[in-house]
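A short write-up of the structure that comes next.
Yeah, one chain of the complex is gone here, protein chain that is, but the others are all in their spots.
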Amino acid sequence: MTIMRLGRVQLRVPNWEESIEYYKNVIGLIETYRDENHVYLKAWDEHDHHSVILEKADSAGLDHLAFKVRFDEDLDTYEKKLNEYGVATERIPAGTRVAEGEAVRFQVPTGQYIELYSQIEKVGNGLPLVNPAPWPDGLVGMAPPRLDHLLIAGEDVEGTTKLLQEVFGFSMAERVVLEDGETPLATWLFVSNKAHDIAVIKGPNGGLHHIAFYLEEWSDIRKAADIIGKNNISLDKGPVRHGITRGTTIYFFDPSGNRNEVFCGGYIAYHDNPTITWTIDNVGEGISFFDKDPGERFTTVFS
Amino acid sequence: MTIMRLGRVQLRVPNWEESIEYYKNVIGLIETYRDENHVYLKAWDEHDHHSVILEKADSAGLDHLAFKVRFDEDLDTYEKKLNEYGVATERIPAGTRVAEGEAVRFQVPTGQYIELYSQIEKVGNGLPLVNPAPWPDGLVGMAPPRLDHLLIAGEDVEGTTKLLQEVFGFSMAERVVLEDGETPLATWLFVSNKAHDIAVIKGPNGGLHHIAFYLEEWSDIRKAADIIGKNNISLDKGPVRHGITRGTTIYFFDPSGNRNEVFCGGYIAYHDNPTITWTIDNVGEGISFFDKDPGERFTTVFS
Amino acid sequence: MTIMRLGRVQLRVPNWEESIEYYKNVIGLIETYRDENHVYLKAWDEHDHHSVILEKADSAGLDHLAFKVRFDEDLDTYEKKLNEYGVATERIPAGTRVAEGEAVRFQVPTGQYIELYSQIEKVGNGLPLVNPAPWPDGLVGMAPPRLDHLLIAGEDVEGTTKLLQEVFGFSMAERVVLEDGETPLATWLFVSNKAHDIAVIKGPNGGLHHIAFYLEEWSDIRKAADIIGKNNISLDKGPVRHGITRGTTIYFFDPSGNRNEVFCGGYIAYHDNPTITWTIDNVGEGISFFDKDPGERFTTVFS
Partner (left out) sequence: MTIMRLGRVQLRVPNWEESIEYYKNVIGLIETYRDENHVYLKAWDEHDHHSVILEKADSAGLDHLAFKVRFDEDLDTYEKKLNEYGVATERIPAGTRVAEGEAVRFQVPTGQYIELYSQIEKVGNGLPLVNPAPWPDGLVGMAPPRLDHLLIAGEDVEGTTKLLQEVFGFSMAERVVLEDGETPLATWLFVSNKAHDIAVIKGPNGGLHHIAFYLEEWSDIRKAADIIGKNNISLDKGPVRHGITRGTTIYFFDPSGNRNEVFCGGYIAYHDNPTITWTIDNVGEGISFFDKDPGERFTTVFS
């Protein structure tokens, strides 16, 4: 397993100025670079140069997502495995985006573009590497330490899920199945020890349901919710516990209409965990354990 | 100021067996006495014999509420003040209900019956009075330490508010005013140092919006919400922060249709605090600070 | 009962510049006025002009403490009661200190000076009185919403306790008794619904054990402890739970040697609560419930 984590998402944000302001001061990401059409951001505890790229665009959505692999040679290995699996790949030269090394790019059956990369400039997490304090001063907003996962949408949930499992070794933590007891409505997949690094749900091809930032604790969720209230952010659902993953969460929208999540908790996932199944009649409980009502927007709005 | 607290509520519960089970095992109250048509309950940290009486009935609602006063002679004092204020009173003899001393009973303009009492048998809080641990073993359910407050409904919000202020010295922590900037839609009143001991809202006369139990912390709110989910309790709203009182809260319904709340946080109230005003167009924020949407049930369902 | 709260402490701080910096940026109080030898500070959720006055001095300690009473006429009433009780009083004219009205001053048997006042300029809590958010932006440090209580020392614990009970109507929440089962080593007294507004412990006459600031929750205690660690503040004890009051707490020293506490939790106190007694052999548990060891400094160092 050499995929380490969801390293990057590039989001399309039509509402340009307001979205930059939002990701910096409401979410609390740190800007590391900006050109005319892009703003590069990182969460405070990430050492890499960026994990979120905002892209000026006409409509909201996900430009691409990228997994960081551990070793440079993984690019070759995975490219070969992808090609053997029947997936076309493309090389993105180093420097195509600021601070990034070379990447391998491909498309999954649900339509999203995924990149793999191992090299990116390190800028540190704002703490010394010798005798660090547990957190730096000067954090603002919700101040998540990390980008955590995302949920992508498309018609062929099974196809994308299978590709991620077979080529990259993702394990399935949980799934929602349709009335037939087999066809997946959604799947939650991990390579790390978190309950999900990526999830896939039935929806419009290429669609994005949400990107999620990690928070440490339930008290951080309340603070995030207060910040949502104070800033008149459009709240979708929460604070609530997911039955799925057991995490506690809030869903809300950035000023461009991309759904964000702040997420904490959830069990420690191991590859020998049995996959948990949710039946379609219990999906409300799976998403929103307290009231069993995910709300209409949750299952119908994508960007 | 000799009213100490909301000492008792008597609730009508048509769904008898299920409601008893619910208050004992979901809320986690302790049964101290039972006759054919009543179950007497207390929260664990209360020393008095009971604070909640369930009454077998044909419809849900509030039979009466009662304030505990500090001194026996307060019964006479308040009876006199009430009569002078133009309110008729009645004496309820000691022993009319189990473990209770004499009470003074009267009706407020919004239609509820209120009793005042100073004597009730003490049964203790399950901890020794010498070298106690901070909490007893064996608590179940949400396990609130205390009954906290209630919200009553009626047409004449101003009348009940004024009576509570003028006869009993309640202070107004907060209020929601209608478009005219003056007429109260609801008022939050305290005699203790909690942001409310009783609140009054426009609604059907004699109506009960909710009774509230006190929880210590935001993590207790999550546990309560988990218990709501695990027991398929009908959740009304939350977890959420109130703009009003700053408390964090969940609203839900007992099996008979009486709304319950678990509540924590909220500022320390003092009588020299200025009254906070909410304008009618911000009432959503006042009730549900995160999403500004209290939901339709919240403002329309009473028992 | 018309004493509302511990309204003010005036502390002697020999380490002048560093102490000002500490109370403003580590504790997170807000400066409202300064003259050559005094800095006036308030906690964010207090409406009054100040609750802590730092006084340039040669040695640490408590200059005086003051209770805010509810009504102007309480000054006369309490002065008369004090005189009848055999305690001499003095009038401190309005304007002797900035923003304050007239005060009545007297000395308790343990040697401290206490003032009573009803008038002080109001400056607000940084939030609007109409449709306020739950907290203001720009808070720094531990950011307690309020000054909470203090613990004073002296030989005649019984004398000061009795005076506070008989003249002002304080109730005793808890006490530690010596081997004889009667003589108090310390008493915890309240007029509000908090487990203590003032406490008295055997020690040097006129001594101060600590002043305490209120925090809302256990997660705030951890943040306060992190700030203690980040700023190299001298920590005395904690985070720990008190057996006494059930509160969770940290004790630490300001740069001048005055002990501070941040405190949260503790039960809601009512005047009809039975007094809890701690025997001298369980005092360790009473102070430090987890490890039963308050440490040597805790019981020997006063300012």
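As written, the chain order gives the labels A, B and C, with residue 1 at the start of each chain.
Following the convention adopted for this analysis, a residue touches a chain if its C-beta (ideal position, glycine included) is under 8 Å from a C-beta of that chain, and two chains touch if they have at least 3 such contacts.
Just so you know, these numbers come straight off a predicted model, no measurement behind them.
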Sort through A:78, A:218 or A:253 and give me the one touching the missing partner chain.
A:218
For the chain left off this view, which of C:123, C:235, C:280 or C:301 is in contact with it?
C:235
Specify the residue from the set A:36, A:58, A:84 or A:272 that touches the hidden chain.
A:272
Going by the touch rule given at the top, which residues of chain C touch the chain that is not shown?
218-219, 222, 225-226, 228-229, 232, 235, 238-241, 243, 248, 250, 285, 289-292
Touching the unshown chain, chain A contributes residues 1, 4-5, 45, 47, 68, 70, 122, 129-135, 145-146, 192-194, 214, 216-219, 241, 243, 246, 265, 267-268, 270-279, 282, 285-286, 289
Contact footprint on chain B, counting only the chain that is left out:
133-135, 137, 217, 219, 226, 229-230
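As a convention for this text, only the chains that are shown with their structure count from here on.
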Looking at chain A with chain C, do both copies bring the same residues to the contact (over half shared) or different ones?
same
Measuring from CA centroids, which chain ends up nearest the centre of the complete protein set?
B
Superimpose the Cα atoms of chain B on the matching ones in chain C and note the rotation angle, 0 to 180, in steps of 5 degrees.
180
Chain A and chain B have mean C-alpha positions lying a whole-number Å distance apart equal to 43
Between chain B and chain C, centroid-to-centroid distance (C-alpha), Å:
31
Can you compute the centre-to-centre distance for chain A and chain C, using the mean CA position of each chain? Integer Å is fine.
48
So chain A residues touching two or more other chains come to 219, 226, 229
